[in-house]
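Provided herewith is a single structure, encoded as C-alpha coordinates, for subsequent inquiry.
Left out: one protein chain. Kept in place: all the others.
This part shows chain A:
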Amino acid sequence: MTIYSLYIYDRHCDCVYYQDWHRTSPIRPPPFTNFRPGVHRIPSPPSITTKESIFNTKRLSALEDVERVGNRELKGLPFDEESKLVYGVILSLRNMVKKLSGRDEAFTSYRTAQYKLHLYETLTGYRFVLLSDPNVDSLRFVLKQIYTGPFLDYVVRNPLVIMDSREEGIDNDLFRSAVDRHMRNLSMFS
(Lines give C-alpha, C1' and ligand atoms only; values in the text may rest on other atoms or scores of the structure.)
Protein backbone atom coordinates (compact mmCIF):
# COMPACT_ATOMS: atom_id res chain seq x y z
CA MET A 1 0.00 0.00 0.00
CA THR A 2 1.31 3.35 -0.85
CA ILE A 3 0.72 6.92 -1.88
CA TYR A 4 1.39 8.18 -5.36
CA SER A 5 0.77 11.88 -5.71
CA LEU A 6 -0.89 14.98 -4.31
CA TYR A 7 -2.46 17.86 -6.25
CA ILE A 8 -3.84 21.08 -4.80
CA TYR A 9 -6.15 23.27 -6.90
CA ASP A 10 -7.30 26.77 -6.00
CA ARG A 11 -10.66 28.40 -6.61
CA HIS A 12 -9.57 29.55 -10.05
CA CYS A 13 -9.26 25.87 -11.01
CA ASP A 14 -5.49 26.18 -11.35
CA CYS A 15 -3.14 23.58 -9.98
CA VAL A 16 -1.07 25.42 -7.37
CA TYR A 17 0.85 22.53 -5.89
CA TYR A 18 2.06 19.08 -6.89
CA GLN A 19 4.14 16.48 -5.14
CA ASP A 20 4.66 12.78 -5.79
CA TRP A 21 6.08 9.81 -3.94
CA HIS A 22 5.91 6.31 -5.34
CA ARG A 23 4.77 7.14 -8.81
CA THR A 24 5.04 4.18 -11.14
CA SER A 25 4.49 5.95 -14.44
CA PRO A 26 6.86 8.84 -15.10
CA ILE A 27 5.74 12.39 -15.68
CA ARG A 28 7.15 14.83 -18.18
CA PRO A 29 7.83 18.46 -17.42
CA PRO A 30 5.37 20.87 -19.07
CA PRO A 31 6.46 22.88 -22.13
CA PHE A 32 7.81 26.37 -21.38
CA THR A 33 4.70 28.07 -22.60
CA ASN A 34 2.64 26.39 -19.92
CA PHE A 35 5.18 26.56 -17.13
CA ARG A 36 3.95 28.04 -13.88
CA PRO A 37 6.50 28.70 -11.14
CA GLY A 38 5.96 27.42 -7.64
CA VAL A 39 3.83 24.37 -8.40
CA HIS A 40 6.05 21.34 -8.84
CA ARG A 41 9.71 20.41 -8.86
CA ILE A 42 9.82 18.16 -11.85
CA PRO A 43 13.33 18.52 -13.23
CA SER A 44 13.35 20.01 -16.70
CA PRO A 45 15.71 18.60 -19.33
CA PRO A 46 19.15 20.07 -18.63
CA SER A 47 19.76 21.68 -22.00
CA ILE A 48 16.67 23.81 -21.65
CA THR A 49 17.98 25.71 -18.67
CA THR A 50 21.14 26.78 -20.42
CA LYS A 51 20.57 30.13 -22.05
CA GLU A 52 21.01 30.22 -25.75
CA SER A 53 22.10 33.22 -27.72
CA ILE A 54 19.32 34.92 -29.60
CA PHE A 55 21.72 35.20 -32.51
CA ASN A 56 21.92 31.49 -32.80
CA THR A 57 19.91 30.70 -35.89
CA LYS A 58 19.68 27.08 -35.01
CA ARG A 59 17.94 27.91 -31.76
CA LEU A 60 14.53 26.70 -32.75
CA SER A 61 15.64 23.45 -34.24
CA ALA A 62 17.75 22.80 -31.18
CA LEU A 63 14.69 23.19 -29.03
CA GLU A 64 12.80 20.77 -31.18
CA ASP A 65 15.59 18.31 -30.77
CA VAL A 66 15.36 18.61 -27.02
CA GLU A 67 11.65 18.06 -27.20
CA ARG A 68 12.13 14.96 -29.30
CA VAL A 69 14.79 13.58 -27.04
CA GLY A 70 12.57 14.34 -24.04
CA ASN A 71 9.70 12.48 -25.63
CA ARG A 72 11.79 9.46 -26.29
CA GLU A 73 13.24 9.27 -22.82
CA LEU A 74 10.13 9.99 -20.83
CA LYS A 75 6.80 8.50 -21.68
CA GLY A 76 3.58 9.75 -20.17
CA LEU A 77 1.75 13.06 -20.18
CA PRO A 78 3.35 16.42 -19.62
CA PHE A 79 2.50 17.83 -16.22
CA ASP A 80 0.15 20.57 -17.38
CA GLU A 81 -2.02 18.17 -19.33
CA GLU A 82 -2.10 15.63 -16.54
CA SER A 83 -3.15 18.14 -13.91
CA LYS A 84 -5.89 19.43 -16.20
CA LEU A 85 -7.17 15.91 -16.68
CA VAL A 86 -7.25 15.24 -12.96
CA TYR A 87 -9.19 18.44 -12.47
CA GLY A 88 -11.56 17.58 -15.27
CA VAL A 89 -12.29 14.22 -13.72
CA ILE A 90 -13.16 15.58 -10.30
CA LEU A 91 -15.19 18.44 -11.75
CA SER A 92 -17.29 16.18 -13.95
CA LEU A 93 -17.79 13.52 -11.32
CA ARG A 94 -18.75 16.11 -8.75
CA ASN A 95 -21.34 17.65 -11.04
CA MET A 96 -22.77 14.25 -11.91
CA VAL A 97 -22.97 13.23 -8.28
CA LYS A 98 -24.76 16.46 -7.48
CA LYS A 99 -27.22 15.97 -10.31
CA LEU A 100 -27.97 12.40 -9.31
CA SER A 101 -28.68 13.14 -5.68
CA GLY A 102 -30.25 16.53 -6.38
CA ARG A 103 -28.55 17.92 -3.32
CA ASP A 104 -25.27 19.53 -2.51
CA GLU A 105 -23.55 16.24 -2.01
CA ALA A 106 -19.83 15.82 -1.89
CA PHE A 107 -17.99 13.28 -3.95
CA THR A 108 -15.16 11.84 -1.90
CA SER A 109 -13.28 9.16 -3.80
CA TYR A 110 -13.28 6.66 -6.63
CA ARG A 111 -11.26 3.56 -7.29
CA THR A 112 -9.89 1.77 -10.30
CA ALA A 113 -7.88 -1.42 -10.47
CA GLN A 114 -4.69 0.61 -10.36
CA TYR A 115 -5.29 3.50 -8.01
CA LYS A 116 -7.72 5.33 -5.78
CA LEU A 117 -8.46 9.04 -5.97
CA HIS A 118 -9.39 10.92 -2.80
CA LEU A 119 -10.87 14.41 -2.85
CA TYR A 120 -11.18 16.97 -0.06
CA GLU A 121 -12.78 20.32 -0.83
CA THR A 122 -12.74 23.38 1.38
CA LEU A 123 -15.49 25.98 1.39
CA THR A 124 -13.01 28.48 0.03
CA GLY A 125 -12.66 26.46 -3.16
CA TYR A 126 -9.36 24.70 -2.52
CA ARG A 127 -9.39 21.11 -3.72
CA PHE A 128 -6.94 18.59 -2.38
CA VAL A 129 -6.56 15.47 -4.51
CA LEU A 130 -4.57 12.43 -3.48
CA LEU A 131 -3.82 9.38 -5.60
CA SER A 132 -3.03 6.21 -3.68
CA ASP A 133 -2.97 2.47 -3.87
CA PRO A 134 -6.51 1.11 -4.51
CA ASN A 135 -6.60 -0.97 -1.33
CA VAL A 136 -6.39 1.77 1.26
CA ASP A 137 -9.30 3.12 3.29
CA SER A 138 -10.45 6.67 2.83
CA LEU A 139 -7.58 9.11 3.07
CA ARG A 140 -9.71 12.24 3.22
CA PHE A 141 -8.67 12.67 6.83
CA VAL A 142 -5.07 12.95 5.63
CA LEU A 143 -6.02 15.69 3.19
CA LYS A 144 -7.89 17.48 5.93
CA GLN A 145 -4.85 17.21 8.19
CA ILE A 146 -2.69 18.72 5.47
CA TYR A 147 -5.16 21.58 5.16
CA THR A 148 -5.39 22.32 8.87
CA GLY A 149 -1.69 21.64 9.45
CA PRO A 150 1.03 22.41 6.91
CA PHE A 151 -1.23 24.33 4.53
CA LEU A 152 -2.36 26.72 7.24
CA ASP A 153 1.05 27.10 8.84
CA TYR A 154 3.24 27.44 5.78
CA VAL A 155 0.92 28.80 3.11
CA VAL A 156 -1.92 30.81 4.65
CA ARG A 157 0.21 32.24 7.42
CA ASN A 158 3.23 32.71 5.20
CA PRO A 159 3.28 36.30 3.93
CA LEU A 160 5.78 35.38 1.22
CA VAL A 161 3.29 33.08 -0.45
CA ILE A 162 0.95 34.98 -2.70
CA MET A 163 -2.39 33.26 -2.52
CA ASP A 164 -4.91 33.71 -5.28
CA SER A 165 -2.23 34.99 -7.64
CA ARG A 166 -3.14 33.05 -10.81
CA GLU A 167 0.47 33.46 -11.86
CA GLU A 168 2.33 31.14 -9.58
CA GLY A 169 1.82 28.27 -7.16
CA ILE A 170 2.20 28.03 -3.41
CA ASP A 171 5.31 25.87 -3.30
CA ASN A 172 7.91 26.59 -0.62
CA ASP A 173 10.50 24.49 1.18
CA LEU A 174 8.76 24.46 4.56
CA PHE A 175 5.45 23.38 3.11
CA ARG A 176 6.98 20.72 0.88
CA SER A 177 9.00 19.17 3.68
CA ALA A 178 6.09 19.32 6.13
CA VAL A 179 3.81 17.54 3.65
CA ASP A 180 6.53 15.02 2.96
CA ARG A 181 7.04 14.31 6.65
CA HIS A 182 3.30 13.98 7.17
CA MET A 183 3.00 11.44 4.37
CA ARG A 184 5.99 9.40 5.45
CA ASN A 185 4.58 9.07 8.95
CA LEU A 186 1.39 7.46 7.69
CA SER A 187 1.04 3.75 8.24
CA MET A 188 -0.01 3.14 4.62
CA PHE A 189 3.11 4.84 3.30
CA SER A 190 6.14 2.69 2.33
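By our rule, a residue touches a chain if its C-beta (ideal position, glycine included) is under 8 Å from a C-beta of that chain, and two chains touch if they have at least 3 such contacts; residues count from 1.
FYI, contacts and distances are computed from a predicted model.
Participant: The complex lacks one chain in this depiction; which UniProt name from "Eukaryotic translation initiation factor 3 subunit I", "Trafficking protein particle complex subunit BET3", "Vacuolar protein-sorting-associated protein 25" or "Origin recognition complex subunit 3" does that chain carry?
Facilitator: UniProt lists the chain left out of the view as "Trafficking protein particle complex subunit BET3".
Participant: Out of A:K84, A:R111 or A:R140, point to the residue that touches the absent chain in the complete complex.
Facilitator: Final answer for the missing-chain contact: A:K84.
Participant: Decide which residue listed in A:S25, A:T148, A:S177 or A:S190 touches the omitted chain of the complex.
Facilitator: Only one of A:S25, A:T148, A:S177 or A:S190 touches the chain omitted from view, namely A:T148.
Participant: Considering the whole complex, not just the chains shown, which residues of chain A touch the missing one?
Facilitator: Answer for chain A: residues 11-13, 84, 87-88, 91, 104, 122-126, 147-148, 151-152, 156-157, 163-164 touch the chain left out.
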